[in-house]
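The complex appears here without one of its protein chains, the remainder shown in place.
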Amino acid sequence: MQPKHEIDIRVRYAEVDQMGVVHHARYFEYFEMGRTEALRACGLNYRDIEEAGYFLVITKVTCAFKMPARYDDILTLETWIEKLTRLRIDHAYRLWRDEKRQLVAEAASTLGCVDRNGQLREMPADLLDLFGKASRQE
Amino acid sequence: MQPKHEIDIRVRYAEVDQMGVVHHARYFEYFEMGRTEALRACGLNYRDIEEAGYFLVITKVTCAFKMPARYDDILTLETWIEKLTRLRIDHAYRLWRDEKRQLVAEAASTLGCVDRNGQLREMPADLLDLFGKASRQE
Amino acid sequence: MQPKHEIDIRVRYAEVDQMGVVHHARYFEYFEMGRTEALRACGLNYRDIEEAGYFLVITKVTCAFKMPARYDDILTLETWIEKLTRLRIDHAYRLWRDEKRQLVAEAASTLGCVDRNGQLREMPADLLDLFGKASRQE
Partner (left out) sequence: MQPKHEIDIRVRYAEVDQMGVVHHARYFEYFEMGRTEALRACGLNYRDIEEAGYFLVITKVTCAFKMPARYDDILTLETWIEKLTRLRIDHAYRLWRDEKRQLVAEAASTLGCVDRNGQLREMPADLLDLFGKASRQE
């Protein structure tokens, strides 16, 4: 059972389009915040990872939009690691409104690891260990 | 055979993140531009559609990122309608660099039609006809 | 003496450009958050104001960037009302890093009030009263 990490996000005015709903591109910023905070919750800092010369790049995303979110809404984002190998980290996300009674979006992303030159490479063992702990811990 | 509509997009400085590559969320703005221009190419204007009270909302997106794009790159975006029913429009996209020698991203999206109150509804016959023509014309 | 309202903002990855610093356009989203939260702190909700048919539009901004902010920094934003008339609200902002030891940016903005048709108009007395209280309260 993967632990799910939760954060709350207040919708900004600038994130809403002329239909009065959060623009779909903006959700990917939320998911990125979810990854950053899920990492931090298990003692990892993505900034440190980049400073060590490893860069995690998005290679695939998918998102189903179930219900609109609006300016000033407080959303709850759940983030968890679905699968972890030396070559990729698959995250999944659920974004809720109204104390998790309304599902706003469900999404998934795949990260690959690249070096400073943008070449895909295996994650170093220590980084993999830390992610592994993150994806198991309760 | 669906006609593919092409536009060129110059990458803006503001679209690039600290890895020096276009941030993945920004690609969805490009695909939206692709839809707008593909519509226009067959005589439809999305602004007019909204003014008539129909709103096309994204219900699903998926994107595979194949290769980074950088500031000041000129990208070529192909957009086409993959499937069309009264309830949904499925678009597909290919984004290229360097005169289509390097594939940057492949994506797909699904649009549903909602009214001013955000309720999903069938597309009106005349709108459907126009999209139908768009997806067949050469 | 105007009361200053403070919020903390965690810099998102998507907000940082290829120099590794927050892109200057993104600061204006922060200032907008500052206005929303300063309003809320004195019992006003900007969403309610719009629903009542009044829209506050930015007519002028100015910002001096003193020092870069980086991904994952926690910034402290001070927002206050500098001047208030029936026709305009002038806000001022200071954005800090590192427990207010480093000034990141200083800014000012002017809001005008428009109706649903985009015509500039005087603020209604009750709204003005509320802003007046907001700009005096300790």
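Note that the chains are named A, B and C in the order they appear, and that numbering of residues resets to 1 at the start of each chain.
Everything below uses one rule, namely that a contact is a pair of C-beta atoms (placed from the backbone, for glycine too) under 8 Å apart; a residue touches a chain by one contact, two chains touch by 3 or more.
As the structure is a prediction and not an experimental result, all values here were calculated from the model.
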Chains in view touching the one left out: A, B, C
Residue touching the undisplayed chain, where the options are C:57, C:74 or C:125: C:57
Sites on chain B contacted by the missing partner chain, in the whole complex: 10, 12-14, 28-29, 32-33, 36, 45-47, 70-72
For chain C, the residues touching the chain missing from this view: 18-19, 21, 24-26, 28-29, 32, 50, 55, 57-65, 68, 118
Interface with the undisplayed chain - residues on chain A: 13-14, 16-20, 23, 25, 71
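As a convention for this text, only the chains that are shown with their structure count from here on.
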Centrality ranking, top chain (CA atoms only): A
Inter-chain centre distance, chain A versus chain B - centres from mean C-alpha coordinates, in Å: 24
Distance from the mean Cα position of chain C to that of chain A, given in whole angstrom: 28
Contacts with two or more other chains, residues of chain C listed in rising order: 13-14, 71
